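Pasting a structure below so you can have a look.
The chains shown are only part of the set, and none of them has been moved.
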Amino acid sequence: MRTDGRKPDQLRPVNVTLGVNKYAEGSVLIEVGDTRVVCTATVEERVPPFMKGQGKGWITAEYAMLPRATQTRNQRESAKGKLSGRTMEIQRLIGRALRSVVDLQALGERTITLDCDVLQADGGTRTTSITGSFLALALAVDKLSGTASFPRYPITDYLASVSVGIVGEEPVLDLHYEEDSKAKVDMNVVMTGSGKFVEVQGTGEESPFSRSELDAMLGLAERGILQLVELQKQTLGELCRRIGEVSP
Amino acid sequence: MRTDGRKPDQLRPVNVTLGVNKYAEGSVLIEVGDTRVVCTATVEERVPPFMKGQGKGWITAEYAMLPRATQTRNQRESAKGKLSGRTMEIQRLIGRALRSVVDLQALGERTITLDCDVLQADGGTRTTSITGSFLALALAVDKLSGTASFPRYPITDYLASVSVGIVGEEPVLDLHYEEDSKAKVDMNVVMTGSGKFVEVQGTGEESPFSRSELDAMLGLAERGILQLVELQKQTLGELCRRIGEVSP
Amino acid sequence: MRTDGRKPDQLRPVNVTLGVNKYAEGSVLIEVGDTRVVCTATVEERVPPFMKGQGKGWITAEYAMLPRATQTRNQRESAKGKLSGRTMEIQRLIGRALRSVVDLQALGERTITLDCDVLQADGGTRTTSITGSFLALALAVDKLSGTASFPRYPITDYLASVSVGIVGEEPVLDLHYEEDSKAKVDMNVVMTGSGKFVEVQGTGEESPFSRSELDAMLGLAERGILQLVELQKQTLGELCRRIGEVSP
Amino acid sequence: MRTDGRKPDQLRPVNVTLGVNKYAEGSVLIEVGDTRVVCTATVEERVPPFMKGQGKGWITAEYAMLPRATQTRNQRESAKGKLSGRTMEIQRLIGRALRSVVDLQALGERTITLDCDVLQADGGTRTTSITGSFLALALAVDKLSGTASFPRYPITDYLASVSVGIVGEEPVLDLHYEEDSKAKVDMNVVMTGSGKFVEVQGTGEESPFSRSELDAMLGLAERGILQLVELQKQTLGELCRRIGEVSP
């Protein structure tokens, strides 16, 4: 039994609100337990310099926490004048993960920027950002498909993410902050709707882990992610029936 | 008649939700029309170096907009590596305004930081931040008064803020973004619950203004601010009956 | 009676020297009491990126204090690596104020940059910078009119600025540093030669102020500014007889 | 057959030179194929502020590439004025990995900093840095053990790292740059001498990967790392017979 009463393989309650921003091409408020993230997708008809002239699009992400998203207040990175290594690592991860399910050729020469702003943090902010960003991206592509004509639908699969870890001796799914801070091993997994791995990032700084522990965590992650993908499908409904109609 | 159907002296609908953040000592989501700001108040038992050893407290504020709070996406100031002049100007204004209704001596050697994060911007983000921050501050002081004993209640008066301006030839109250961008004169006013001015900032870059125009704008601002203060009183209810019990 | 023997509505002695820099298109040393500012105007035949292709010009300002302009030495902002909020606020104010009396269309696609460098500070550095910058600007436009042909003269009115405040219970004009540091209310006013307001910035952080106090301060400011404009006219003499020949 | 004639499960030639710097407490030049990294270990008798007073030590790492370590010259991060996300990610990884085999309590209140400077890069610079840093760390701890008395030997196990990936359809070990740039999946693995995982970081941005592909890569990594650990043992010889004498 976990401190919040969940079973080891049980996700926290997930809640999604679409369209929370009147300007963004796609926007979502995603709540996983007490972790709350606003994800917006912005479409711009240009690509970064290193992508110019290739006829391809680009997906990128930025991530930040409000100063009081956490128990004690964090100084703003804008005031510090630079991004922390943690922030850079997370936003690189989110961008990379989303690009794995987008056909950049089909997208055409445009950039979609996913902004993930954490209003409240209780563990799993990076994985929640990925799961939510996928929805914002899908909304933006759907809106775009009203005006742009794609050679084929640019989203090739669903994408969601969850954390797993070993707390005490037990592998558990979807750690909240208190569990996370005492976990021996911490792993973030990103998978597609068809069950393939996009990112596996496990770290045993406190305690190296065996192959069988790794296997147990991967199993939990797969189980959790498939539930999140199911929820994404229900949330998007008719809207995004074309996702994955062409395999990448 | 204004583009959104309001009369010249009419505020936009105002909505306030208290306690939107589980960690902060005080938190508020304030919505004025389509402008939406989260204000959190953080209490820390220390003061900045320049205040040390004076037995007094400090109130400071920080302000930011999410990248897609506006029609087109703005680059994050954390990514740019520095705060814009506009941001600094606004956060200095918010801090100064709130300090005007706090008895820093009564507060004791602690700092309250007001974080104003604009989720969606449709004009009046700085005035909305002030009106909302006052509520977050009141909640934090109320919570603090459960554990700290003040020599006297440190909040000396209510405080709210509104924008006024001249659009076409007409003075109007509480401009939304579209009005703001075509206004000849733009003025932000901060007042206390007892009807005194804390800040008057009027600028006629597009068109200098006469004394009678100034008077008309001040009149509208006073009217709007008293309504906002009324709303603050209703929102706080019993909670903050001690505000202003001792005049500063 | 004030500490330097002035009456409440009396300006400090003002002294202006034109042409103090052999390279600048316009330059002025302005002394208001012990406050001493060098203002230079630089004309460049280009506009910032956001103004390109509009056939209009741009006026901008920068402001700095020498490290020992003040009683104790201030660290250079170049050494700190960033501008303070105060500096940004002031240079935004100066630029905005000057733009209010320039017909940017008539100026054509060029930028005039006003550099205000405070050699010695004794209160009122921002208002002195505005009054002096107007003169440097007028000299630069006059020089430019020898080579460029404007569709109409681009300066539409005189412009000057002064501070007012409430010291003790008394409204006073043109505060020196010692008064400024103990004032309850501090207000900077910028007006045109024809008596219209361009900027009104009053702040009562120490003590909110009533409408009648505001009115008294505005009256003092108007009186002081008209004297400063008179002095500008005498200083410029024949040179700038075309200022305001066409109303904006 | 791979472009450099290796079999899929074959490491590149590895060469290690100990003691390449006369000042550092530990230093190593490690060459893995054409990748060349200098690792130095610096011991300082203090810990970072967040560690003070806990009676524990700290291990941290920094990573950089010389500008011409790569085919085209990279701008120095010192000239750009900030570290890239890639650099931060790598140095966080190296530090975390090494901490996993150090008993910080046994180390006492001192910091060991591992500097990894890449002289020439041909793939696998981060994994080579970890394998080399372990040796520099071991030398430094050995030297330190001559003067400091540890309650128990602070290094608890060997540590090495290697990259694996899927090139074409084939899982391969220890990718050089050319392979790396066309790999569909790229994974870095860090393991201890006793065969436990410390870090697993796999990314399939180009192409998500199946569980069986993941298993194949983990197998290759394990095989390669055990060879690297064997080489570490031979290199250190008598010097470090105490490593792992007490399990963590």
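A few remarks follow.
Going in written order, the chains are labelled A, B, C and D, and every chain counts its residues from 1.
Note that in this section a residue touches a chain if its C-beta (ideal position, glycine included) is under 8 Å from a C-beta of that chain, and two chains touch if they have at least 3 such contacts.
All values reported here derive from a predicted model rather than from experimental measurement.
In this structure file the full complex is assembled from 6 copies of one chain, 4 of which are shown.
To be clear about the criterion, only the chains that are shown with their structure count from here on.
Among the remaining chains, not one touches chain B and also chain C.
Between chain A and chain C, the least number of touch steps comes to 2.
Superposition of chain B on chain D using C-alpha atoms only gives a rotation of 120 degrees, nearest 5. Taking shared numbers over all numbers used, the chain A to chain D interface scores over half, which places it in the same class.
In this assembly, the C-alpha centroid of chain A lies 29 Å from the C-alpha centroid of chain D. With centres taken as mean Cα positions, chain D sits 60 Å from chain C.
Distance from the chain A centre to the chain B centre is 34 Å, each centre being the mean of its Cα atoms. Within chain A, contacts with two or more other chains are made by residues 81-83.
Because contacts link the chains only in sequence, without closing, their graph is best described as a line.
Every pair of chains that touch is listed here: A-B, A-D, B-C. Residues of chain B touching chain A in their complex: 21-24, 27, 34, 38, 40, 42, 44, 62, 64, 66-71, 73, 76-83, 87, 113, 115, 117, 119-120. Only residues 82-86, 88-89, 91-92, 96-97, 99-100, 157, 187, 191-192, 194, 196-211, 214, 218, 248 of chain A touch chain D when the two sit together in their complex.
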